[in-house]
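Complex shown without one protein chain; remaining protein chains in place.
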Amino acid sequence: MEKLLDQDFPDKDVPRAPHDMGGVSKFMCEPVDTEPHAFTDFDREVDAIRQILGMKKVMGVDELRRGIEAIPEAEYHRLSYYQRWIRSITENLLVKGMITEAELLAALEAKR
Amino acid sequence: MSILDTALLEADSDQLLVAVRALLTAKGILSPEEIAERISITDKGSPAQGARMVARAWTDPDYRARMLADATAAAEEMGIMMRGMPPLGVLENTPSVHNLVVCTLCSCYPRAVLGYPPFWFKSAAYRARAVRDPRGLVAEWGTQLADDVKVRVVDSTADYRWMVLPMRPAGTETWGLEQLAAIVREGDMIGVSVPTA
Partner (left out) sequence: MSFTTGQKVRVKLDWPETRGPCHIRTPHYLRGEAGVVKRHLGDFPNPEDLAFARPAASRPLYHVAFDQGAVWHHGLKGNGGTCDELLVEIYEHWLEPI
């Protein structure tokens, strides 16, 4: 088999959302990191909070996804999987009025 | 973009978690105990659960038929908690068809039976390449698929979660359930690899 290059995988010319990755040219020649990565306490906790908010009907998985998909592309790729989640969870809670901007900024300030 | 959007994007993720958790706790929406309980329940999901189902399907044709017809019920039959979980479907590998599961849009994963998704399943390279170059992709795991085997890439885009039932390797005919389950890895049940004796 010939070695494949990025130009062997042209994209459809309609703009796509960054999360919609099936067949995206720029990743076609990127190797997959198949090594195990440890799950951190941060990952577990964000995951658990999302599950609890889902069970309590505060926010559903599609709302989580919409919030993730709204993250600008450069940030999307910079952030880890669960770093995207905590941002989406926060944005959803703000939109729903479960928490306010002032409360959030104060809580963030308190942690500095 | 508002000041808040910028603050959100630039906030340190650990600080954001601490802040949100504190606000949700103060408002009585959740408690640290609930979080700890949820983590402990979630940690029980692991590839060992899926492997038990695979081993039983290899040795019990009736169970295999039930699993292919209704995998959610077949998981519950093995004592796996499926309540509140998305419906589970099982894709059977045969000498002529090899299944490979991906979620190109996010990282939908059969967590009830395989646990948390591995890092590679969530990576951009995996999600991009699976649907377009599946044979090149599985070669990263050393998996070579013959040209006369059809690769069926299952893009898990919506409400189902999918798990692969791999083929039982030759040389395991006399093995018991535990020995069989021990050779089934998470990648075998996603389709990036195949179990070997």
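By letter and in written order, the chains are A and B; residue numbering begins at 1 in each of them.
The definition used in the following text is that contacts are C-beta pairs under 8 Å (C-beta built on N, C-alpha and C of every residue); 3 or more make two chains touch, one makes a residue touch a chain.
Predicted model, so just to flag it, every value in this text is computed and none were measured.
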For this session: Specify the residue from the set A:D33, A:E69 or A:E103 that touches the hidden chain.
Result: A:E69
Exercise. Taking the entire complex into account, which one of B:S123, B:S156 or B:S193 touches the absent chain?
Worked result: B:S156
Exercise. Of the residues in subunit B, which ones touch the absent chain?
Worked result: 87, 89, 104-105, 131-135, 145, 147, 150-160
Problem set entry | Contacts of subunit A with the absent chain, listed as residue ranges | 1-2, 4, 8-10, 12, 14-17, 20, 22-23, 59-60, 62-63, 65-66, 69-70, 96
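To be clear about the criterion, only the chains that are shown with their structure count from here on.
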For this session: Averaged over CA atoms, how far is the centre of subunit A from the centre of subunit B? Could you give it in whole Å?
Result: 18
Problem set entry | Touching residues (chain side subunit B, partner subunit A) in the complex | 4, 7-9, 11, 13-24, 27, 29-30, 34-35, 38-39, 42-43, 84, 102, 104-107, 116, 118-120, 122-133, 136-137, 140-141, 155, 192
Seminar exercise, completed: In the complex, subunit A touches subunit B at residues 4, 9, 19-24, 26-28, 30-37, 39, 42-49, 51-53, 55-56, 58, 65, 68, 71-72, 75, 77, 79-83, 86-87, 89-91, 93-94, 98-99, 101, 103-105, 107-108, 110-112
